[in-house]
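Complex shown without one protein chain; remaining protein chains in place.
Our next item is chain A:
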Amino acid sequence: MKILVPVKRVIDYNVKPRVKSDGSGVDLANVKMSMNPFDEIAVEEALRLKEAGKAEEVVAVSVGPAKAQETLRTALAMGADRAILVETDELVEPLAVAKILKAIAAEEEPGIVMLGKQAIDDDSNQTGQMLAALMERPQGTFASKVEIDGDSVSVTREVDGGLETVKLTLPAIVTTDLRLNEPRYASLPNIMKAKKKPLDTKTPADYGVDVAPRLTTTNVSEPPVRQAGEIVEDVDALVAKLKSMGVA
């Protein structure tokens, strides 16, 4: 079985995003970029399934600018076997990404498409579900545990009420939550080796997908700032405050 792992190049999660003063977006010039953290978890899980003998090949794919190659090289250095870059300088929305991934899945025929539940830039949380709909396959979103058993996969999902388990017939789409695993660091020898692994470059047009956006972002602004209040001296002062507010 093959596992397809879509990865996105996003602002590094340690960097505080700065809104541009003209309201046109978030300033990404000279900002450190990394693999979306949820996608790193997806790469790690795919590699663990391969190491456990449940999968033969892990293929990483990214839709984005030429520099998304770096993100794919990170996936290769972690242990993915090969990579596909669908290169475009357009900002591609989840629906169009899902259409491109559907076309790639039709060629690659993966048993599982494993992807992060959301990207930390647009926070859409859509691509996996949309891909599942377009492929007419089942989905296990927000996964905290993934167990393959023959031609099905059990996915434990982090839901508002606790942990839900679903059983899906393969092929299936799985989106990863935070506690599925802790991604490995790529070692230096593996980073060197990754440079020699195959990386194909395609375009959205190769897959016949129109990436014209459906949503227009007309403004991006700073969130309202919450003012710091008052520091109280001791617990008695805190109790008095709370009581004056009608709490307890």
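Convention: a contact is a pair of C-beta atoms (placed from the backbone, for glycine too) under 8 Å apart; a residue touches a chain by one contact, two chains touch by 3 or more; residues count from 1.
Everything that follows uses one rule, which is that contacts and distances are computed from a predicted model.
S.K.: Could you tell me which of "Plastocyanin-like domain-containing protein", "NADH-quinone oxidoreductase subunit H", "Electron transfer flavoprotein subunit alpha" or "Membrane protein" is the UniProt name of the chain missing from the displayed complex?
M.R.: Record says "Electron transfer flavoprotein subunit alpha".
S.K.: Kindly state which of the options A:33, A:133 or A:191 is in contact with the chain not pictured.
M.R.: Of all options in A:33, A:133 or A:191, contact with the hidden chain holds for A:133.
S.K.: Would you indicate which residue among A:57, A:81, A:108 or A:158 is in contact with the undisplayed chain?
M.R.: Residue touching the chain left out of view: A:158.
S.K.: For chain A, which residues touch the unseen chain?
M.R.: Looking at chain A, the ones touching the missing chain are residues 11, 16-17, 19, 26, 93-95, 98, 117-118, 120-134, 137-139, 141-142, 144, 154, 157-169, 172, 177-179, 213-223, 226, 228-232, 234-239, 241-243, 245, 247-248.
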